[in-house]
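A protein chain is absent from this complex, but the other protein chains hold their places.
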Amino acid sequence: MEGLWKKGLAALSSTAVAVALLAGCGGGSTNNATSNSTGTNAGTPQKGGTINIDINDDVAHFDPAVAYDQGSWEFVWGNIYNQLLKYKPQTTDLEPDLATSMPEISSDGLTYTFHIKKGIKFSNGDPVTAQSFVDEFKRILTPSVQSPAVGFIDPAIQGADDFYKGKTKELTGVVAKDDYTLVIKLTKPQTFFTKVLAMPFFSPVDEKYIQSIGGDKAFDHKPMGTGPFMMQSYTPGKGFVLVRNPNYYDSSKPYLDEIDVHVNSNQESTALSFEQGNTALMDDYTQQIPAQYYLKWSAQSQYSSLLKKQPYMGIEYVGLNTQVAPFNNKLVRQAVEYAINKDNAVKLANGRGQVTNEILPPGIQGYVQQLGGQDDVNYKYDPNKAKQLLKESGVTNLNVTMIVRNRAPLTQIAQSIQADLNAVGFHVTLKQVGESDYLSQAESGKAQFGLYGWFADFPDPYDFLDVLFNSNQAPINNWANYKNPTVDKELQQAATMPDGPERYKLYDKIQDQILDDAAWVPLYNPVNTTIHQSWVNNYYTSPVMEDPLADLWVSKH
Amino acid sequence: MSDALLEISDLRTSFKSESGYMNAVAGVSLSLRAGETVGLVGESGCGKSVTSLSIMQLLPKTAKVEGSIRFQGKDLLAMKEPDVRKFRGNEISMIFQEPMTALNPVLRIGDQIAEPLRMHKKLSKRELHDRVIELLKQVGIPRPEQIVKEYPHQLSGGMRQRVMIAMAMACEPKLLIADEPTTALDVTVQAQILDLLRELQARNNMALLLITHDLGVVAEMCERVIVMYAGKVVEEGDVRSVFRNPQHPYTSGLLNSIPKLIGERERLQPIRGNVPSLANMPPGCRFAPRCPHAKDICHTNHPSLLDVEAGHKVSCWMAEEVAAR
Amino acid sequence: MSDALLTVSNLKKYFPIRKGVLRRTVGHVKAVDDVSFTVQKGETLGIVGESGCGKSTMGRSILRLIEPTGGEVKFENTNLTKLSKGSLRTLRQKMQIVFQDPYASLNPKFKIGTILERPMQIHGLYTPAERRKRVASLLERCGLDPSAAEKYPNEFSGGQRQRIGIARALTLNPSLIVLDEPVSALDVSVQSQIINLLEDLQEAFSLTYLFIAHDLSVVRHISDRIAVMYLGQTMELAESLELFEAPLHPYTQALLSAIPVPDPDVKRERILLRGDLPSPANPPAGCPFHTRCKDAKDICKTKKPVWKEVRPGHHVACHLYS
Amino acid sequence: MNNAVLEPSLSPAAGTAVKRRMSFWRFARRYPSVVVGGLIVLIMVLIALFAPVLAHYDPTRPLSDGLSQMGAPLPPNHKYWLGTDTEGRDVFSRVLYGARVSLEVGFFAGLISLFIGALLGIISGYFGGWVDMVIMRLTDMVLAFPFLLFVVALVAVMKPSVTNVFIAIGVFGWAQMARIIRGQVLAVKELEYVQAARSLGASAWNIIFKEVLPNVITPVVIYLTLAIGQNILLEASLSFLGFGVQPPEPSWGNMIQEGMAYFQLAPWLIYAPGLMLLITTIGFNLLGDGLRDWLDPKVGR
Partner (left out) sequence: MASYILRRFIGALVVLFGISVITFIIAYAAPGDPARLIVGAKAPQTVVDAVRHNLGLDQPLPIQYIHYIGRLLHGDLGFSYHNNLPVAELIGQRIGNTVQLALASWIVEVILGLPLGIFGALYHRRTADYILSFLTLVGMSMPVFWFGMWLIQNVAYGLGILPLGGVGGISHLILPAITLGVTNMAFYQRLVKSSMVDVMSQDYIRTARANGVPAHRVVTRHALKNGLIPAVTYAGMDIAQLCGGVVLTETVFNYQGVGQLAWQSIENLDFPVIMATVLIAAVFVVVMNFIVDIVYSLIDPRISLS
């Protein structure tokens, strides 16, 4: 697996800080994230209306080939663009979108054939054909585009590597058989490949349009796709306006005429604006509910009923660099496992998280162990045990530096961990870093340990266990620098196995091994806390990163 | 003395300080007739400048002025500020020691000279301009049309003092107080300025109160002289009478300590000691600690100002004794 | 009166006038322009002139407190202008200066004792005990109580401070003292005390004085000979009494006539000078005084008069006498 | 319109001589700023020195009962006098320890800028010429920099820490000091006692140390006092922006920053450190102002 796997995913976790009073939710379900069908109010959906929403930071990319962070996916995925397949609302089950049906997969699992709906148009009226998809694959594999998605299809798709290296101008593995038939050939079977294709990278694009506006760089700020919304105007740093796409294939959607998106790095003022009835909704994808408003609204009935929570497929964890002293000593790592009080971390997130002891988050198949809350599982908060393990390890230099992004509640949690570790004998220095520094530090492979986060690209254990623990991912995604040949082999095996209980069992085994090696201290699964105006209907969040704004309708206005 | 233009009686000016009020002027009485030139001499700290500023009421608010200052019969001290203002620059004008700092550096010469006229006379712009030019000509400034547009820093010290004089003369005052008008100037320039003052005074029949430490200037300019020491008048009289026949040991001491310009050089006869500080005034005669003739009474009681001959007064116990005899 | 202690020849001090973007030197203020004279051992040479005539600059150039632009200063046969800084520092013991402002000339942070001991310390003279003794005796000699050594300058009046300044000048046993307006800032009654003190000290320590002042009566009183300066140049130099009785130069005549005499009966004919002192940055050509001179002739405007001895010991630079 | 009218020696040896012995109360009435400002500074210094004695709790350690059930800070109560912070730590103890950082940075940064500023200012002022020109141009440059922005950038490059904060502040804070000292030196240099020392044969450095330095100390002390106040504010600003003192060490600036997220629910989080910061700065400013009135009677900046 070569390529630009996942650089953005880490960034996802940065702003998406999770949250929720998890009193009863999330814990019970194994797959199919819970059905907090929150805003699905009664009544007939009406067309029309405009809503205002705030986003914390400017959208980095509108080019689907480049967009790879939460803020960008919020709008690229399913809103300005859409793809062959999509997730059924509030589930992790795929259904056809631009394709007429789920793909025909050859028996060897190598050839995927898609039939594309007829009459699909880009928002400028240009027709969509199979070639529109081929063009996007080619763009991703064009080095100058600098697409982070290369790793998902190179070398997974035939000929991708040659194309990327410029050896050929034809991409043999992705072929438009006719205007409405797209054939993709893989080099080896990949169980989760349909989930890969559901990511917004693989949206159809209008190459003619891209050339007409001046190429790939310009396209990044002037998006044009097949989604329910289209960009009307964009002012970098301030915001943009999305309006109904008149050429959207599903004429019943979207309901809204217009979405006005404002960049506002001040969560407090968005919250106030919400109270004043202006901002339509707040959630972790757009503008996170600030802690004090969360606490306040929880206590006020007119707001508490509008507050919803849903765990996402993500995790905050302490990654221990297994190749660097003192964490190259397993005993020391295990000591850390025992030393950290995870309940404190969740408390510092105002309870907007769920303590976890495993790597996979709820909502992903394979989240089977139900480790949380059970006494027999790996580690439990036990400072004395930690001290004892440290003593056993014989390691004396316990001066360590921990990396943490400088935003709430992560810095608070880091300080709590710092205090916990200092209490058992470590001497922890915190290194608060900005986003880009965070990435470069963690990816350097030299950082001792840090408070990191990871969020799913697609709902499959592969996206966690292989990406984060395969030795060939070290140190870029495998920040723990975890290297275990047995695990590597098993990961290889699980990636190509047919979907089914056997596969998840294998992942289970892998996870056990990793936790026994104590490469990570899983802390908690964040919870997406949302609030929306009472006049906003059919508002729900998805366990994957998309935000189905097209389903919203407003009863006011 | 009913024809007095200015009559000051028992003027006491004091300044607030750490240790209460300090008397800078302690009971000064003097008078000026119209057209008369009177010299007020004394060393630094004797209160001569404070006296002049008391007349104009230009002292800071920390100063307390008591007694009476009658100008043409009206008591200036009893007046309110707006009424006093009608006299300043109009009936009574003043020029100061430092022509370098007494002019506003950012205003044009012409505007500055016109200021008292604007305050006290209702003149049209044209008239104002003409009057300013005329004044400048009067004080002997060449190229007046050009000078009015210039700024003080473009002029020499002597020229600036002429401008100051022009300003003071603007409203043709009845009394001009000149506070050390030539101290900052060179002798040759001083001679010019003194000449100018004399000429203007004669022309306008203006009284001149000339404050100086330079006995030479007094001798040349004045009819009468008042000698002050440590806030009090010690001797007063006709210039010739005082210079020829000084009655107060301080006056004669001053005259003796000046090197002569003519004749053989003799050893100087200085007054011993130093001027007392305001905070530390001797109780009796304030000159007693430095006086070669001091007696016991001098150290305890202050002598009053007595006539020794017509118009020649002195404040000294020796003179009192002579008078008593 | 045969041996010269100090010989000044063609001394010049020009201050550059810089103008323009590059601060080029576009001209010079000729503060001291070609001045020559000698001072005999034990005498007092008075230097008079109006403000801006360059007399103070000259005093300081002689001591090389300001580096002269040209000319030569010979002190006891040593050429000061050629001396290295180090040797100059040693020689400074013999030449001292007393300043005008008694308030600014004493470091307010030091006790009088320290101020007076400092010169001896700098030159490493005497033991500490000797220094203290010497300070006490100097104070006494200058009319102050030896207890003054323990006080700070601000506890003294102007006259007393000037005495301290003089005492400091004496600490190193100098032979020459430049007195730069030493009594100008003092009250008349105190001024005479200081003059008397200076006279006494001169006699006691056989000092040579260069007495710079603008007050003509004081200069007349104290000086053996007097030099009159105008715009950086010497106009006239003569025995003190002769200069006052028979001034030759029109400028000297005007200057002397301008002095007010404290005697109401003396009425003198005053020579009023026209106009102002020309700027030293742009002095008139020829005789610098010609613009204001009542006797100016055509030659005065173009040719600079020569400095010559018209009578024994009486020098003048004026075309009237050539 | 005050002393200018009085003749120079109305009270002989005016100014300095007058302030001989004065009773404390009279002094306090005449220079209340010195006394009040000095008192505030003294109290802050004492707080900083005795923080370990005065604080009830470890300022860096979260308390087991320091947060509410929902993870919210606790309001002031009999146990935690100023409440607890977002981390569940005792705000009172943190505020006390914060005084240490503030004073440390204020003082050391002040000293560094004083040292550099004094050195360059004296050289520039005393020797003049091209040296002066170069130094003054350099000063212009430093003054033209957006100070805070630059210090932030510098700390970001050097890695945030207390030491780096005062180095950065000190290294770029000297310019004003250099200007002031240069001005003083220029003024003092022309005074006759300096000329007198030259005429006595004293060397340049001897003159600088013996004659010039003692006489520029007063304005320097005054400026230093004011500069310490400004440095404290600057440190707080840096910590507020996240480039100063790093958690869990408390600094008033980072405390305010941490409390910002709770400004409605837990106003004590920003009021406690904010008021301490304000009072301390007021203290130094008062003291500096008062010292100026007292030691340098000439009104001026």
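Every chain is named by a letter (A, B, C and D) in the order it is written, and numbering of its residues begins at 1.
Methods note: a contact is a pair of C-beta atoms (placed from the backbone, for glycine too) under 8 Å apart; a residue touches a chain by one contact, two chains touch by 3 or more.
Computed from a predicted model, the values in this text were never measured in an experiment.
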item: Among D:G38, D:G121, D:G170 or D:G242, the residue in touch with the chain that has been omitted; value: D:G242
item: Given D:M70, D:L138 or D:L295, the one touching the chain that is not displayed; value: D:L138
item: Selected residue (touches chain absent from view) among A:T235, A:S252, A:Q300 or A:T429; value: A:T235
item: In chain B, positions touching the absent partner; value: 56, 58, 82, 85-90, 93-94, 96, 98, 101-107, 115-116, 119-120, 151, 153-154, 164, 167
item: Contact set of chain A toward the excluded chain (per top definition); value: 3-5, 7, 58, 60-61, 143, 146, 148, 151, 220, 235-238, 262-266, 268-269, 272, 406, 434-437, 439-440, 443, 476
item: Missing-partner contacts on chain D, residue numbers; value: 1-5, 137-138, 140-141, 143-150, 152-154, 156-157, 229, 233, 236-237, 240-243, 253, 256, 260, 263-264, 267, 270, 274, 277-278, 281-282, 284-286, 289, 299-301
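Rule of thumb we're sticking to: only the chains that are shown with their structure count from here on.
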item: Between A-D and B-C, the pair joined by more C-beta contacts; value: B-C
item: Middle chain, criterion being Cα centroid separation; value: D
item: Euclidean distance of C-alpha centroids - chain B vs chain D, Å; value: 50
item: Residue numbers of chain B (touch at least two other chains); value: 44, 274-275
item: Touching two or more other chains - residue numbers and ranges from chain A; value: none
item: Contact footprint of chain D on chain C as seen in their complex; value: 60, 63, 65, 88-90, 92-93, 95-97, 99-101, 104-110, 118-119, 122-123, 154-158, 165, 168, 172
item: Touching residues on chain B, where the partner in the complex is chain C; value: 43-44, 156, 158-159, 186-192, 194-195, 213-220, 239-240, 243-244, 253-262, 265, 267-272, 274-275, 290
item: Contact footprint of chain A on chain D as seen in their complex; value: 60-62, 67, 70-72, 86-87, 160, 242, 246-248, 258, 261-266
